[in-house]
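All protein chains but one are shown in place.
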Amino acid sequence: MHRYRFVLTRPLQFLPVLFGISVITFILVRLIPGDPARVILGTRATPTAIANIRAQYGLDEPLIAQYFYFLRNLAQGQMGRSILYKIDVLRLIGTRVEPTLVLVLASVVLSVLIAVPMAALAARNQGKAADQAVRIVSTLGIGFPPFWLGLMLIIVLSVQLSLFPVSGYGNTLADKLAHIALPSLTIALSLSAVLTRSLRVSMIAMLSSDIATAARARGMPERIVFWRHVFPNSLVPTINLLAVNIGWLIGGTVVVESVFAIPGMGQLLVRAIFSRDYMVVQGVAMAFACATVLVNFLADLATVAADPRIKL
Amino acid sequence: MSSTLLSVRDLSVSVRSEAAPRLLLDRVSLDLGRGEILGLVGESGSGKSLFCRSLVRLLPSRALVIDSGTVLLEGQDLLQASEADMLAVRGGRIGMIFQNPTSHLDPVMRVGDQIAEGIRFHQGLGKAAAREAALEILAQVGFPDPKRQYLSYPHEFSGGMRQRAMIGVALSCQPDILIADEPTTALDVTIQAQILRLLTEIRDRTRLSIILITHDLGVVAQTCDRIAVMRGGRVVEENTKRALLAAPGHAYTKALIASHPSIPARLSPVTTTEAKAASPLRPLLEVDDLHVSFPSGAGLFSGQPRVFNALNGVSLRVMPGETVGIVGESGSGKSTLARAILGLNPIASGHVAFEGSNLATQRNATLAKLRTDAAMVFQDPYNALNPRMTVGETLAEVLRVQNKVQPAQIKARIDELLDLVGLDRDFATRKPRSMSGGQCQRAGIARALAVDPKLIIADECVAALDVTIQAQIVDLFRDLQRKMNLTLLFIAHDLAIVRNLCERVVVMHHGKIVEEGRSADVFAMPSHAYTAALISAIPDIDPDRPLHALPLRRADSLRGMSSLSLQPST
Amino acid sequence: MARPAFTPGWSKAFGTNGALAAGSAILALFVLAALFAPLIAPYDPIAQDAAARLAAPSLLHPFGTDNFGRDILSRVIWGTRIDLQMAFFGVVFPFLIGTVVGTVAGFFGGVVDALLMRLIDIILAFPFLVLMLSIIAILGPGLSSFYIAMALVGWVSYARLVRAQILVLKTQDYAVAATSLGFGRLRIMFRHLLPNAIAGSVVFVMSDAVLVLLNGAAISYLGLGVQPPVAEWGVMVAEGQPFVTTAWWVTLFPGLSIVALAFGFSLLGDGLGQRLGVAE
Partner (left out) sequence: AGVLTIGRREDSTTFDPIKTAQNIDNWVFSNIFDVLVRVDPTGTKLVPGLAESWTVSEDGLTYTLKMRDAKFSDGAPVTAGDAAFSLLRVRDNPGSLWSDSYKVIDTATASDDKTLVVKLKTPSAPFLSTLALPNVSVLPQKVLESVGEEAFAEAPVGSGAFALKEWRRGDRVILEKNPNYWDADHVSLDGVEWISVPDDNTRMLNVQAGQLDAAIFVPFSRVAELQKDANLTVHLDPSTREDHLLINHEHGALAKKEVRQALDMAIDKQAVVDTVTFGLGTVANSYIPKGALYYYADNLKRPYDPEKAKQMLADAGASDLTLNYVVRAGDEVVEQTAVLLQQQLAKAGVTVNIQKVDPSQEWDMLVAGDYDVGVNYWTNDILDPDQKTTFVIGHDANNNYMTRYKNDAVKDLVAKARLEMDPAKREAMYVDLQRMAKEDVNWIDLYYSPYINVSRKGIENFTQNPLGRFLLEDTKKN
């Protein structure tokens, strides 16, 4: 079997996954008590106004018919209209994709940049003070809720030291990066903690592995043994962990987006859920699902690239 | 003997950390001459590997410390050398190859790069020059197409090729001394012969000194100049090869020599079968034109998955009470056959009949019969037992599920089984991890016997064991067979043992039976070229009966390798 | 971090496994706090005191008070009950479901496995928040909805872990041996394979417990955590948000409690890993 053959077959597996997600989201959001018409009408809701809106968005039709329309639209590449924002859901999502994407990417890069040296430091000093310090720091990273951590970062780095903008999302690339720095650091602090723990364990295992012994027996200095042999061989489990966590991260940027006022999909999703903007919830859920599936696919690619033995 | 290159005096190593420090190497002294091959033999755990690792100060654990002694390499005491100096010594002066090339080669780095890495570091060559040198080394250790193999990853190689790559990596640093720690234990006899040839050839060419660790006396007899025997962390005996083999001084050495399988067996194989074969009994097991295949994937774009035929029309009859040996190189389909017989592998076509009941047509009935009347003993003793259950629990579970013994009698039966395989009764409360390999293997046999089977299939059940323990297990089988009229299918790639134990032997090659007959006949006069090659590759303990392995001119060795190497890697 | 007292019994039981000992000690402290909350908490955790609103830490109120004048130390102590319970139930159900599903998928392979793996893909790709909020909205807020949501999602990790192990283990000789000895499938799966496959999951339980607590805190941030006036750390941190810049103690102490518990769990996880031979 060709190692990269899954590139051709895997996309076929996406379809049932996405289909499943569409069904579940559709059912789930409609099971939630609450009525979008009432939400947008607010305190002034009268029964006629409510009926009016429900009719406009087809909410008065039977569920099965609604699902059918949803599928039909989907087949035509459409996701319906937002009740709250009164525009096409795909367009709406289009305006929100970039910040979330940038945030997630930056967080991942930052996490890796933090995790690799930390794990290396800990693994190479296993059991010593440096190792304990890394363990404590990474536990702190996992233990503190991001909304608290984010706020502290703002207070110290933005308000007191004026190093970064307090919140928001910029215009130019440099501006965007400056704005995204703290939020991605917030995410990275917890994500890197998870990665560090995993990477440290694999590195420690690899350090005493036959591969490392063989390299040492060849007279390779510890630096080469570590970075050329131990490190590449420790990657695969961590890549997989990262993949699972990115899925979780993509769906979980909400809190950070809210703290840092990033106009991304997470905020859109929460607002849509709270106002029962069904089409938007479905659309965003599908978008998240696609992203997760894609990330997992990329992780598989990375795994196969990182370890020539692996076939999928 | 030429000038002394390495001189070890009173090397002691002990393990700390535990309550009382334990001495693992006890004042070991050894010398190694330039161009000499020193064989280091001894039972498992005697400290052979530890000794070699101490030379380059690469101990497997921080709990181990070198207490005292000197290791003089041309006058320089390696135990006092700085860590930086040691970097130059390791690889550059003393190279190592290991028993298990699979785990010692970096799986994610191209083989060529692993060789070039040492060259660049030790000889300071540039990228391109190192690459050239690496290609040269690949050719030296016998790779037919160095350019292609430079780019391969270790997993794309067969076991023999990997060991060659390992040797290449060690040679890349141009060491004066090569330490080979059980370089062939995991390999086939035929490939083992090639590797040993390669080593001696390199020694002849470059005056390399080699320390060869092994537990096979045959290997030392064939390759070494001098032999040191270790036991319990000490060198108990040391002498030139011939002198030591001819007149072993230490009792342990004597036992070692006596239990070597190439020594003609004192007991001849069980011979009662001839009478049985003549009797009108129907065969216990009949295998008829058996085919087993595994899907083996396809290319990136070609749709149809291909199949790999692991068994290609095997036919075999086994009479009750017979002992049949199955031999053949790795991957020839021995285990597949065993599993297919027991209904553990799907069969593509052909028949397996057990006591006249056909596995294909009456699957459930036959399986029921097999489960109660046949049992298997596995190759890896540790792996074959559930590590979380005590031996007693393991046996009790079988007895309970098989329902052949009254619940009240289970305890007694367990004791009986333990007695039978020669384990103390208190082993019932022990878990596999606290037992040695040989003890685990006995427990595995006890479990097979618990079924009270008519047929036992033993799949390489002694391959992983010490020669001395091997001998015990073989004796045990012989015993059991005599006492209980067991039918035994004995799979091994060690021909010597099969010759010793089995009256009939089946030789497999590429999923087919290429030869079959009485052991004595087959071993005396192999009719198939492949069988002949197998037999001649057995290292004999007699140094004057050298390996008849394929003559090691490079081209030949390559041809041999490709024909003997395992299934092609994708 | 609390320094656990090492009695000879301790060191015997835990050997050189310091992580296991320290982790257990931390956890034991929290369990004790939970058990004896009524005895050790200096105040009623929900009693309001208008005169002592947002009081800074003092001898009277070592952790200060919140905006209702409730004693934060007492609330932290009582919160231990809820949070330990959350960590426990938030993990137990996913663990049970996940191990069974993972075992079955890994053992049977084929169609069963393919279906279960797709299901897992779906759940992994499903935005957790949508599920969480939906379930809470459908069932009403409260711990049981939280547990149900955690169980619906959390089993996936365990299933993956166990399945991967089972896939390897079922090719091991002792599994083949079990088949050849005529053992039933259930016996092979749950008596022979699962016990050997479960160590990784047991270790993961410890990290998962922390994640569960954090999920609880995130839900509280969005306003759907435990019902007031019950003291729960995540809710306390979220409720203290308005005062972060003026009365730091309101968020800090419950936050630190989460960290301390998380630290205990991760030490215990590392220790168990060593013990069960998973890591290192």
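Note that the chains are named A, B and C in the order they appear, and that numbering of residues resets to 1 at the start of each chain.
One rule holds in what follows: a contact is a pair of C-beta atoms (placed from the backbone, for glycine too) under 8 Å apart; a residue touches a chain by one contact, two chains touch by 3 or more.
Computed from a predicted model, the values in this text were never measured in an experiment.
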{"item": "Chains on display which the left-out chain touches in the complete complex", "value": "A, C"}
{"item": "Sole contact to the chain not displayed, among A:10, A:38 or A:228", "value": "A:38"}
{"item": "Of A:165, A:232 or A:308, the one touching the omitted chain in the full complex", "value": "A:165"}
{"item": "Option touching the unshown chain, where C:50, C:111 or C:186 are the choices", "value": "C:50"}
{"item": "Hidden partner chain, residues of chain A it touches", "value": "32-36, 38-49, 52-53, 56, 84-87, 92, 95-96, 147, 151, 154-155, 158-159, 162, 165-169, 258-261, 263-264, 267-268, 271, 273-276"}
{"item": "Footprint left on chain C by the chain that the document does not show", "value": "46, 48, 50, 53, 67-68, 133, 136-137, 140-141, 222-224, 227-229, 239, 241-246"}
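Basically, only the chains that are shown with their structure count from here on.
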{"item": "Per Cα centroids, the chain farthest from chain A", "value": "B"}
{"item": "Where chain A touches two or more other chains at once, by residue number", "value": "none"}
{"item": "Two or more partner chains touched - positions in chain C", "value": "none"}
{"item": "Sites on chain C touched by chain B in the complex", "value": "172-174, 176-184, 187, 191-192, 195-196"}
{"item": "Contacting residues of chain C [partner chain A, same complex]", "value": "1, 118-119, 121-122, 124-131, 133-134, 137-138, 157, 160, 207, 210-211, 214, 217-218, 221-222, 234, 237-238, 241, 244-245, 251, 255, 258-263, 266, 270, 273, 279-280"}
{"item": "Chain A - residues contacting chain C, complex", "value": "13, 16-18, 20-21, 24-25, 28-29, 31-34, 126, 135-136, 139-140, 142-148, 151, 155, 190, 194, 197, 201, 204-205, 244, 247-248, 250-252, 254-255, 266, 269-270, 273, 281, 284-285, 288-289, 292-293, 296"}
